[in-house]
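Following: one structure in structure tokens, then a few remarks.
Excluded from the complex is one protein chain; the other protein chains are retained at their positions.
Letters A, B and C name the chains as they come in the text, with residue numbers starting at 1 for each one.
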């Protein structure tokens, strides 16, 4: 819980620094929700997106945006979003790895452009990497 | 966000004091998730229950357990759980009121007996009342 | 995978011994499906029930039937089945514990009376305990 909290707090700090209003979610190794916060006045629609981005990143052990490139029309994983009760395949979800490189969870951020979402998620993931034993 | 965080932290403090492992969720006036945390080793099945208890308490502006009494077989609201994508109608969800008595959100706690859940939720709600302007 | 397979095979052996037709599911620590088999001519409706029994046992770290006693009308957890996309709260789901007592998954069995389901699930769980390091 402390590690998940550190990830969320690092994301919120980055969001404030960039003057953004974000939803931030962390899931554990099983893809189950561990920590969530929504900054005041952040989009309501981004609650579910932040959680789904985190789940997506853990379910496939890759950034949600990487999956998105493969999920475009004509690409190999077109419409993969219909699986797993709905995935989000644009940027903002990043796996969290322990010191040995194993994925032990993921962070998902939603509330602004996908570029901003990604930057804020990266700030969270960096905090986790820093905290990993 | 700060108020929701204070509610969750007060609940977690109470849970630690009682040696319990809890999931704690706070929803806002719209019934949408605002803050969530799962203590380490708390039941995975309680993620959804904590969120649903909080939603239930806000959707009907009463403690989830009060609704439960009306939802028993033969009672007026029997099977109300079929509405709203699933309600939880046993104790552990409590509305959060502002200084004028308006319900502006709710806290939901799950992870132990319903009596313990309720005690921990009350600790969270008290922290909110103390913080309300 | 080998451990999950051993659990399922032990359950199927017990089912054959008792002349029963069963669905057997194993989930991992995150509640995600790991192994599943349906014996020929076993009930189709038991596919989902076996999986949900296993998930229920892991989500609350107790046999599904224990939860069921608390989920009766008038009992503390009445209608808990509305959470987590549907739980099954009658016997046949049993947590799987490693050598240190940590729950690392669960087995769920469905296809006959709940007493028979429970007996077959216990045979699977025993095989896991025997295999645990």
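What we mean here is this: a residue touches a chain if its C-beta (ideal position, glycine included) is under 8 Å from a C-beta of that chain, and two chains touch if they have at least 3 such contacts.
What you see is a predicted model; the values in this text were computed from it and never measured.
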Query: Which of the chains on display does the removed chain touch in the whole complex?
result: A, C
- request: Sort through A:21, A:44 or A:80 and give me the one touching the missing partner chain.
  value: A:80
Task: Against the chain that's been left off, what residues of subunit A make contact? List them.
output: 30-31, 56, 58-61, 73-74, 76-80, 82-85, 87
Query: Hey, which subunit C residues sit against the chain that's not shown?
result: 1, 4-5, 30, 32-40, 44, 47
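Simple rule for what comes next: only the chains that are shown with their structure count from here on.
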Subunit B against subunit A, contact positions shared by both copies (same if over half, else different): same
- request: State the superposition rotation angle between the two copies subunit B and subunit C, fitting on C-alpha atoms only and giving a multiple of 5 degrees from 0 to 180.
  value: 90
Message: Taking the mean of the CA coordinates per chain, how far is subunit A from subunit C in Å?
response: 32
Task: With chain centres taken as the means of their Cα atoms, state the distance from subunit B to subunit C in Å.
output: 29
- line: Whole-Å distance, C-alpha centre of subunit A to that of subunit B, is 25
- line: Residues of subunit A that touch two or more other chains sit at 30, 32
